[in-house]
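Take a look at this one; I'll ask things after.
A protein chain is absent from this complex, but the other protein chains hold their places.
We just call them A, B and C in the order they show up, numbering each chain from 1.
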Amino acid sequence: MGLFSTTNLRVRYAETDQMGIVYHSNYLIWFEVGRSELFRELDLPYTKFEEQGLGLAVVEASCRYRKPTHYDDNLTIFTEIEEMTSRKVTFSYRVFREEILLAEGKTIHVFINKEGRSTDVRNYSIWQQLQPVLEKQQAEI
Amino acid sequence: MGLFSTTNLRVRYAETDQMGIVYHSNYLIWFEVGRSELFRELDLPYTKFEEQGLGLAVVEASCRYRKPTHYDDNLTIFTEIEEMTSRKVTFSYRVFREEILLAEGKTIHVFINKEGRSTDVRNYSIWQQLQPVLEKQQAEI
Amino acid sequence: MGLFSTTNLRVRYAETDQMGIVYHSNYLIWFEVGRSELFRELDLPYTKFEEQGLGLAVVEASCRYRKPTHYDDNLTIFTEIEEMTSRKVTFSYRVFREEILLAEGKTIHVFINKEGRSTDVRNYSIWQQLQPVLEKQQAEI
Partner (left out) sequence: MGLFSTTNLRVRYAETDQMGIVYHSNYLIWFEVGRSELFRELDLPYTKFEEQGLGLAVVEASCRYRKPTHYDDNLTIFTEIEEMTSRKVTFSYRVFREEILLAEGKTIHVFINKEGRSTDVRNYSIWQQLQPVLEKQQAEI
C-alpha cells in the first residue's frame, strides 16, 4: 500500500439535493479535501507547489457511488497515492461512514507550469522534498 | 448513434478556481444540465419521474479533462443515451468550445423508488412514454 | 450576548475563484455550517426538526466581506442567535482567521411546515426542547 491519509468531514446541507441525499459532484470536492490533507501530512502543502508556479491539473476523475450519504453524516475520506512519477500522480479515495464504504474514486493529475503545460517536477526546487516521498511511495508498492 | 441532445451554457465566475480555470467537479453539474435537456426534448422532463416517486440515482460518474475551460466560455454539451434498460441508463457527454473537444464523460444511473431502492420503471405509468424512447434507442444502436 | 457556538473549517480549493480568493457565495454555506453546529450543541440537531416535518427557511441573508480568505486558511466561524421567537430566528455570524475578522453576516429564518408555509414551532413536540433554549436566549439578551 502506498502513502495515505485519512480526513474527516461532516456533510453540509448545501451538499444535499432534492433527492434528500448528497449531490454526486460533491464527492470530487471531498476527494480534493483528502488530497490536500495527504499533501499537508507529507509536509508538502499544495500552496508550496503554487508558490513555485507549479499546478496539479486534473486530467481524469471517476467515482462509484455505493450507498447514499446524508446531511450531517460524519464521513471519513481515505486517500492514497496509487501511482506517482515526476510528471503525474494518481490518487484513489474511499469514503466511509463508520465502517460502511459509501463511495470510491480515483483522480489522475499532471504537474503543470505557469503556462498550463505538463511539466517535470524535477525542474523545481520542491523536488528536493518530493523525491523522498516518491521513493518511499515506490518502495511501498 | 443513440438518442442525443445538445445544450449551451456559459461558464460562470463561480465555477472557476484559483488556477484560473474551471474547477473539475463542475463538469458533472454540466452533464446533469445536458441530461435534463435531453429528457426535456424527449417530452419526459425529470420532474415527471419525481412526480411518480421515481428517482434516477447516479451509481457511477467519470470525466476526462482534455483542455481547460475558462470564465465566460460559451460551451456546448453534447449528451447521448449510450445504453438504456427499464432499470438502468448510461449517458455519455462531450463538452465543446466551438469545435474543440474539452472534456468527455459518462454517468450510469439506476431507477430508484421512494425508499431509494433500485426499481423497474415498467411498474410506473411513465413507462408508457418511456417505452417508445427505449425502443427507439435500441433500434438506433 | 445570546446563545452562540464556534466551529472551525479549512478553506477548500473548490471554494476559490480565479481572483485567487474565496468566491463570495461560499460564506453563506459556512454560515450554515456554523448554524448546524450551534443547533447540535443545543442538542437540537437540524435533522430533529426535519423528522417532525419542520423546516427553517431562509428569508434574508447578508454578508460584509472585510478581508479576503484563501485556500487552506484555517477559519473560525462564530455563530450567535441574535433573536428568536416560536416563528422566526435571526442568526449573526463572524468569520475569523486567528484574531482577524474577515467577514460578518446575518440570516433570518422562519419555521415552515411540510407545505412550505410559515408555522409556529409551539405546535410541534420539539417545542419541549426548544422552549428552554428560547427562554435562555431571551434571558441573556
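The rule is short, and it goes like this: a residue touches a chain if its C-beta (ideal position, glycine included) is under 8 Å from a C-beta of that chain, and two chains touch if they have at least 3 such contacts.
All of these numbers come straight from a predicted model, not from anything done at the bench.
Enquirer: With respect to the chain omitted from the figure, which of C:I29, C:L42 or C:V133 is a touching residue?
Expert: With C:I29, C:L42 or C:V133 as choices, the missing chain is touched by C:I29.
Enquirer: With the missing chain put back, one of C:L42, C:A61 or C:V133 would touch it. Which one?
Expert: Of the listed residues, the one touching the omitted chain is C:A61.
Enquirer: Tell me, which residues in chain A touch the chain that this view leaves out?
Expert: Residues in contact with the chain left out: 13-14, 16-21, 23, 25, 71.
Enquirer: For chain B, which residues touch the unseen chain?
Expert: Chain B touches the missing chain through residues 10, 12-14, 29, 32-33, 36, 40, 45-47, 71-72.
Enquirer: By the contact definition given up top, give the residues of chain C that touch the hidden chain.
Expert: Its contact residues with the unshown chain are 18-19, 21, 24-26, 28-29, 50, 55, 57-65, 68, 116.
The rule we apply is simple: only the chains that are shown with their structure count from here on.
Enquirer: Upon optimal superposition of chain A on chain C over Cα atoms, what rotation angle is obtained, reported to the nearest 5 degrees?
Expert: In degrees, rounded to 5: 180.
Enquirer: From the C-alpha centre of chain B to that of chain C, how far is it in Å?
Expert: Here the centre of chain C sits 34 Å away from the centre of chain B.
Enquirer: Chain A to chain C: how many Å between their CA centres?
Expert: 29
Enquirer: On a C-alpha centroid basis, what's the spacing between chain A and chain B, in Å?
Expert: The separation of the two C-alpha centroids amounts to 25 Å.
Enquirer: In chain A, which residues are in touch with two or more of the other chains?
Expert: 29
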